[in-house]
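What follows is a short report on a single structure.
Part of the complex only, each chain left as placed.
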Amino acid sequence: MGTAAPISRWPVPELADLPEDIRARILAVQEKSGFVPNVFLVLAHRPDEFRAFFAYHDALLLRPSGLSKGEKEMIIVATSAANSCLYCVVAHGAVLRIYEKAPLIADQIAVNHHKADITPRQKAMLDFALKVSRDSADVAEADFAALRAHGFGDEDIWDIGAITAFFGLSNRMASVTSMRPNDEFYLMGRVPRAPKA
Amino acid sequence: MGTAAPISRWPVPELADLPEDIRARILAVQEKSGFVPNVFLVLAHRPDEFRAFFAYHDALLLRPSGLSKGEKEMIIVATSAANSCLYCVVAHGAVLRIYEKAPLIADQIAVNHHKADITPRQKAMLDFALKVSRDSADVAEADFAALRAHGFGDEDIWDIGAITAFFGLSNRMASVTSMRPNDEFYLMGRVPRAPKA
Amino acid sequence: MGTAAPISRWPVPELADLPEDIRARILAVQEKSGFVPNVFLVLAHRPDEFRAFFAYHDALLLRPSGLSKGEKEMIIVATSAANSCLYCVVAHGAVLRIYEKAPLIADQIAVNHHKADITPRQKAMLDFALKVSRDSADVAEADFAALRAHGFGDEDIWDIGAITAFFGLSNRMASVTSMRPNDEFYLMGRVPRAPKA
């Protein structure tokens, strides 16, 4: 797209110029996804921060949890939309659609989670996440009790809070850098994959 | 979708029970679109209001204007997102993608119009629309001057304000009725149409 | 008043230049009220929008309802004040005072409906209307339940929501056009009418 904005306000390093561990991680994701999500390139501008960012990301998202992988992505999409973060809504909306095999869910949660085709338990989870995102200082016992009433345990609640907190960081970095979502994300999970030949 | 919410909190009339003019309009849109957008069915609960709603809609959107058809839809998507109106973001997002032949634009404008692939003139248009939507009482000469600097004339500015005002009404009706977007909208304009045989 | 602002930022048509149906409506209201409320002249700048606006207005306000005519005006005054819309607060404040034969009520509702001389049922009605006006996306079952507890039926709730939505449109048009309230409105309903000779 000729008039499209660049992918970052800061310089984006060449793959060849990156430290080996970072280049390896990027090549791995490219292998798996078929393209390199721009967050890898934009954050590679600062290798140490890149390493810490993805270590944190993996610690939160790869860890066994009472939340499903799709539920974690719901939290990311809802709070990223509350922060008006284009990159995160588009990229994690794609992941959410794929994990949940639900082509409508990401748009629903991004616009108004009250109207989404999700369970009351998931709505309570997003209510908590949005309170952490917007008014963390006012999170109180009643908010924890509301989650426990839906069966969330203490470790699950840590997960909800920590994923919200981490993507609050990610949202702010993406907005300040004007991180551009890859075009590929917009359609992912909206149409059935072509069967492999 | 078995667990999907109903299309309205209020009763939805059968087509056969509707006044002739309303049924005719609905059949016409079905003929053209291939399905009946739910807004027609939900609002048909009150025929007089239905007639006034669509008369207003047509007066604003079918009128010749300094704004393109796509630009009018940009206003609708941006202000509907600011009002967290699921129906309007999804339905008009589809129309916007089709008019602009731009599969990414609706998601961009819904999340953060500052980051969208649109012109500075269009961003100024959306800044004004969002101010009318959120703080109409504070709209001042400086806001008009900013539009004129981008070449908008007085009739164009009326269009921006009036489309924003009308869809503010529409957003509130859609949210109060829990108007459900048709599943068809989500994918429209995202993939090339199959060529007609 | 020499220094008074004009009645609109846009041109105001001459009565003689208007389409016949619009001129007839304006003459009828002048006959009934003794003057032409400026909203008729300001919106006549766009005849098709004028027709749709007043068709919508009539559909909502002339329809039989579980809300009294005065209660509908309470909604208009409360939500127009929340939108800081001078024209609507002043004009509909006048109508409210007359319908309710209560010279203090409009000022009370415009400033703080919690302190107004109205019933708890009417305060609940205005709480709902103000939520629709400010946060329609968050309107939830609990809000409907609060109205039902006061005896409001589903059609009454539609009325509250739809009147709020329509005057949200009206407020935005009035503020953007700087629609000036007629001087006559300010005193209407505050003093007993002189008996007819």
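Read from first to last, the chains carry the letters A, B and C; within each, the first residue is number 1.
The rule is short, and it goes like this: a contact is a pair of C-beta atoms (placed from the backbone, for glycine too) under 8 Å apart; a residue touches a chain by one contact, two chains touch by 3 or more.
None of the values given here were measured: they were computed from a predicted structure.
The complex in this file is a homo-oligomer whose displayed part has 3 chains and whose full count of copies is 6.
As a convention for this text, only the chains that are shown with their structure count from here on.
When chain centres are defined as mean Cα coordinates, A lies farthest from chain B. Judged by shared residue numbers over all numbers used at their interface, chain B and chain C contact each other through mostly the same positions, with over half in common.
A separation of 28 Å divides the Cα centre of chain A from that of chain B. Centroids built from CA atoms put chain C at 45 Å from chain A. Contact of a single residue of chain A with at least two other chains is seen at positions 112.
Note for the complex: chain B touches chain C at residues 9-10, 45-46, 48-49, 51-53, 55-56, 58-60, 63, 83-85, 132-133, 136-137, 139, 144, 154, 158, 161-162, 164-166, 168-173, 175-177. Of all residues in chain B, those touching chain A in their complex are 1, 3-5, 81, 84-86, 89-90, 93, 103-104, 107-108, 110-112, 115, 117, 175, 178, 180, 183, 186-187, 190-191. Here chain A touches chain C in the complex through residues 112, 114, going by the rule given at the top.
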